[in-house]
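For reference, the structure I am asking about is given below.
Every protein chain except one is present and positioned as in the full complex.
In order of appearance the chains are A, B and C, and numbering begins at 1 in each one.
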Amino acid sequence: MYWTGLSPDEARESLANKDKSKKDKRMTLSKAVRSFVSDGANIGIGGFVNSRQPLALVHEIIRQGRKDLTLSFQSAGLAPELLAGAMALFPDRLHIRRLEFAYFAHEYAGISPMFRYLAENGMVAVEDWSNYNMSARFKAGAMGLPFLPVRSPLGSDIMKSNRSRTMECPFTGRTIGLIPASHPNVALIHVQEADMYGNCRIKGQTFTCPEIAMASQHTVITCEKLVEHEVVTAAPARTSIPFFAVDAVVEVPFGAFPAMCHDCYYFGQGHIAMLRQAAEEFRKGNKAGLESYYDKFILSAKDFDDYIGRIPYKELNLARQMESRSLELQKFVESC
Amino acid sequence: MYWTGLSPDEARESLANKDKSKKDKRMTLSKAVRSFVSDGANIGIGGFVNSRQPLALVHEIIRQGRKDLTLSFQSAGLAPELLAGAMALFPDRLHIRRLEFAYFAHEYAGISPMFRYLAENGMVAVEDWSNYNMSARFKAGAMGLPFLPVRSPLGSDIMKSNRSRTMECPFTGRTIGLIPASHPNVALIHVQEADMYGNCRIKGQTFTCPEIAMASQHTVITCEKLVEHEVVTAAPARTSIPFFAVDAVVEVPFGAFPAMCHDCYYFGQGHIAMLRQAAEEFRKGNKAGLESYYDKFILSAKDFDDYIGRIPYKELNLARQMESRSLELQKFVESC
Amino acid sequence: MACHAESFTPQEMLIVAGSRQLEDEKVVFAGTGLPMVSITLAQLTHAPGIIPVFEAGAVGSSLIRGLPLSVGDSRTTCKADYLQGLNAAFELTQRGFIDYGFIGGAEIDPYGNLNSTMIGDFPVGYRKPGVRLPGSGGAGDMACSCTQTLIIMAHEPRRFRRRLSYYTSMGYFDGSPDARKKAGLQGKGPYRVITTKALMGFDEETKYMKILATMPGETVESVQEATGFELMVDPDAYEYEPPLKEEIRLIHEAIDTQGYFVKREMKQ
Partner (left out) sequence: MACHAESFTPQEMLIVAGSRQLEDEKVVFAGTGLPMVSITLAQLTHAPGIIPVFEAGAVGSSLIRGLPLSVGDSRTTCKADYLQGLNAAFELTQRGFIDYGFIGGAEIDPYGNLNSTMIGDFPVGYRKPGVRLPGSGGAGDMACSCTQTLIIMAHEPRRFRRRLSYYTSMGYFDGSPDARKKAGLQGKGPYRVITTKALMGFDEETKYMKILATMPGETVESVQEATGFELMVDPDAYEYEPPLKEEIRLIHEAIDTQGYFVKREMKQ
C-alpha cells in the first residue's frame, strides 16, 4: 500500500512533535504559501464545488509556481480548474501529478474543460472515489485512524479504480468496504471568520473543511474577516476548526471569488462563464483567451486584492447583494 | 457474535421502514415510556456522569416497572444508579440484566454504591469498555456502520472483557481494534431545547447524545423547554439532533435534577449527597433510608413535576443560581 | 378538472414526471440540477411535506430563497432543520434516514447501473479516456445507500447502453438474485427511471428495465428506438399524463426563473 501525502504513522508523528500552542498565526498570503505549500505536496482543497473554494491561495500558488502536486478533494470546480489551466498553459511553472477526487466540474456551469483536457490527454494520474469516500478519507485522517469502513460504493468500478479494499465484516459476516485515511501535506481552506490563533467559524454548511484541516500536516486558512478571540470563546460550540489544527491565518476579503461564500457573496456568474468559455476554447485549440485571462487576473496581479480590484465593482456588488438579500429573512429571524 | 439491542441490519431495516415525516411528537412522560421502553430493551442513556442525566424518564420507568433491561452508556452516575437501586429494593418491579459501559460513579461525589452492590453480588452481567469505545460504538451505529476501528485501549483487559476484536490493518500492517456498533432499542436523552418535531438544541457539550439518538431504534427526548420550530430553522447549524431521529418529545423542566443541566441548573449537591448516603447504607445492610427515598421521591410521586415539587425551593433555586451566575459573563459577551 | 398545458418541452415533461413520482412526507436526497427542480415543484404542489437532504449538509430546507445552483449553495440551507457537512449527510444515508435518492447519470444499462465517470475502455483506458466525465460526486453513494433511488435523465440511444464503459452508481448489478445484498449494500436499488420519453421500472424477478408508461407523443416503439438495448414492456403500460399548465408555470415563474436548468423554447 502506498500513501500520498503522509502515512497515518507519519501524520501522527508530525503532529505529536508540533508546537500546538496558541500563538499569533497571521501572515501574508505570499508567506503562507511559501512556508506551507512545497513542490511535491499533496494539497487538500476545502469547499464544495464552487462554494468556499480557496482561490486566493490558488492564485498565489500559480504566481509562485509549484511542481509535482497531488490534489485531494471531494467535489470541486474553480480551485483545481485554475491549477489545471495553469499547468496546461505554463507546464514549467505549475505541474499537477495526480488527482484524488470524486467530482471535478462546475455543476450549473457545466464541465471543467481543463480537467477534460488533462485527463483525456493522459497528462495527470487520476484516482476516482465517491464524495462520501473522499469525505470519509479526510475524516479517518482527522480521527487518527488508518481507515474507515464504508458501505458505498461497493461493487462499483470506483472501488476498482482506487486503493480501497473490501473485507468480510467480523461482526456481521457481510461484505464491507475499507477506505484509507487521507493526510494531505497541506490543507487550503477559506472560511468566513477566524481569530489570530486560527480558530475558524464557518457559516452555513461546513462541507468537509474541519476534517481536511484536522487530517492535514499543515493548514492554511484564508478568511473573509479576522474576528477578536473573545468572539470565539463566547460561543465555542460554533468553532468549526480549532486553533491547534491551523498553521497560518490570512485575511482575504472575497478570497473565494468568483466562487460563492455563504453569507458573504453569491457566485460571480459572469466571471465564471467568462473563465469557463476561455477554458473550453483552449480545449478546442484556441489558447489566446485563457492566456490572457491568466495574465490579466493572476500573473500580472501583485496579490489577490489586486485581482479583486480588477473585477468590475458592479460584479462584486451584485454577488454581495444576491447573497445578502436572499439571507435577509433568515438573519432577521436569527437576530430576534 | 451476539448483538444486544438491534443488529446493524435490523437497525437499518427498522429505520428504512419508519415514518420519518415531520409530525407533532409531543406526549406525556407516561405515554412516552409506555410506548417506547419495553421489557427486555437495551436502553441508551444520554448525558455524561451527572450532567444531563435523563432522570424524569428514569423515574417514570421505575414507576411503571420494567424487566430484563440492558443499560448502555459511556459514563453515568444518577440514571443507572437509580435504576440499580430500584432493582435492589424491588426486584419484581425493575430488573437490569446487563450493563455495557465505561464508568459508573459520581465523580466528585464518589462511587455508586448500588452499582457496587449489584456487581459484587454478581446480580448483573457487566461488559466493560472505555469512554471512547462506548462513544464510538454509538457513533458507528449513528453512521450506519457495523463497526469502527479504534486505537484504544489496545492490549488492555478491557478488550478481553468485551466483544471488540483486533486485526492487522490492511493498509499499515499494524494492529488495530474494531468495536461493534451499538443500536439500543431506545435512547433516553435530556436536552435544553427541542421543538415539537424533535429537533434538539443542546447547549454546552453535546457529550454523545446525538450519536446515541441516531444509533437507536427509538429516541425519547425530555427538554427543559419547548421552543418554536422557527427558532430551530433560523439557526439550523445549532440543531444537535434532527427531528427524524426522534420519536417523542416531553417538556420536563428540571428533568435532570439533581444532575446538572448546562445553562439551566448546577448539581443538586445536597440531594445527591442524601441519595448517595442512603445507597451506601443500603450496601452496608441498612435498607430503610433508601426505601424511604424511593417512596418519597419516586413511587408516591404522581409524575416528575410532583417530585420536583417535593424538593425544597431553596435547593432548586440554589442550583439555578449557581449555574446562571457562573454563566453570566459568557452569556453577556455572547449577546453582544 | 385538470387543465393541461397545450405545449411543453420534453425537459418540462421530465421535470413534471420527476415531481409526480415523489411521495409526500418522504425524505429525499437531492442530486444537483433537475432533481432540485422536481423536488421544489413537488413541494409546491402535491407534496409539501417532502424533506429534502443535500449532500453538502442541509436537511429539511425550503428552497424559497431561489433555486440553488449547487447542492452546496447557501440557498439549500434556507429554513433547514439541521445543517452540517458532507460526512453527516452521507452518514444519514448510510444509516437509513433517506427514503429516496434522486440522481442522474450520463449512461444507464438495463439493470439501472449508471456511468458518470468516463467513456472509454475501463480499466485499460482509465488513464487516458476518450471522454472524461466529472465523476461520481455523491451519486455513487446515494445509489448504494438510499432506501430507493429515482433516476432522471434524457432519453437518447447513446445514453441507454447494454454495457457501460464504467460502473459508477450501482443499480441491480447483473440482475442476479440478491446481487446488491451480496455486494454489501443496504438500499433496495432503483425504483423508477424517468426520462424524456418514458417512465420505467424494473421487472421484479429479473431486475430488467421495463416501460411502465410512455410520455405524451411517444409510443413503445419510439421509446425502444431511442434505447440502446431491448426494453421489457409492462402489460399495463399507459400514456403518461401531460404537464398541467400550473406545473409549467411554477417551473418557470416560481422555481427556475432564470432558466439555469430548464430551457424555455417550445419543442412540441
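Just so it is clear, contacts are C-beta pairs under 8 Å (C-beta built on N, C-alpha and C of every residue); 3 or more make two chains touch, one makes a residue touch a chain.
The shown structure was predicted, so the numbers you read here are calculated from the model rather than taken from an experiment.
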Next item on the list: Can you pull out the displayed chains that the omitted chain is in contact with?
Entry: A, B
Margin query: Among A:G144, A:P253, A:G270 or A:G289, exactly one should touch the missing chain; which is it?
Written below: A:G144
Next item on the list: Check each of B:P54, B:G177 or B:P258 against the chain that is not shown and name the one that touches it.
Entry: B:G177
Note to self: Touching the hidden chain in the complete assembly: which of B:S35, B:Q64 or B:T166 does that?
What the structure shows: B:T166
Note to self: Which candidate, A:L15, A:A125, A:L226 or A:L299, sits in contact with the chain we can't see?
What the structure shows: A:L15
Check: At which residues does chain A meet the chain that is not included here?
Finding: 9, 11-13, 15-16, 19-22, 141-145, 197, 199, 214, 232-233, 236-237, 239, 242-245
Check: List the chain B residues touching the unshown chain?
Finding: 47-51, 74-75, 101-105, 107-109, 111-112, 115-116, 119-122, 125-126, 128-133, 135-136, 139, 150-158, 160-161, 166, 174-177, 204-211, 260, 262-263, 266-267, 323, 326-327, 329-330
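Rule of thumb we're sticking to: only the chains that are shown with their structure count from here on.
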Item checked: Touch-based graph of the chains, sorted into line, ring, star, complete or other -> complete
Item checked: Most distant chain from chain A, judged by the mean position of its C-alpha atoms -> B
Margin query: Nearest whole angstrom, what separates the Cα centre of chain A from the Cα centre of chain C?
Written below: 28
Checklist line | Of all residues in chain B, the ones touching two or more other chains | finding: 9, 144-145, 233, 237
Note to self: Can you pull out the residues of chain C that are in contact with at least two other chains?
What the structure shows: 58, 77, 79, 83-84, 93-94, 145, 186
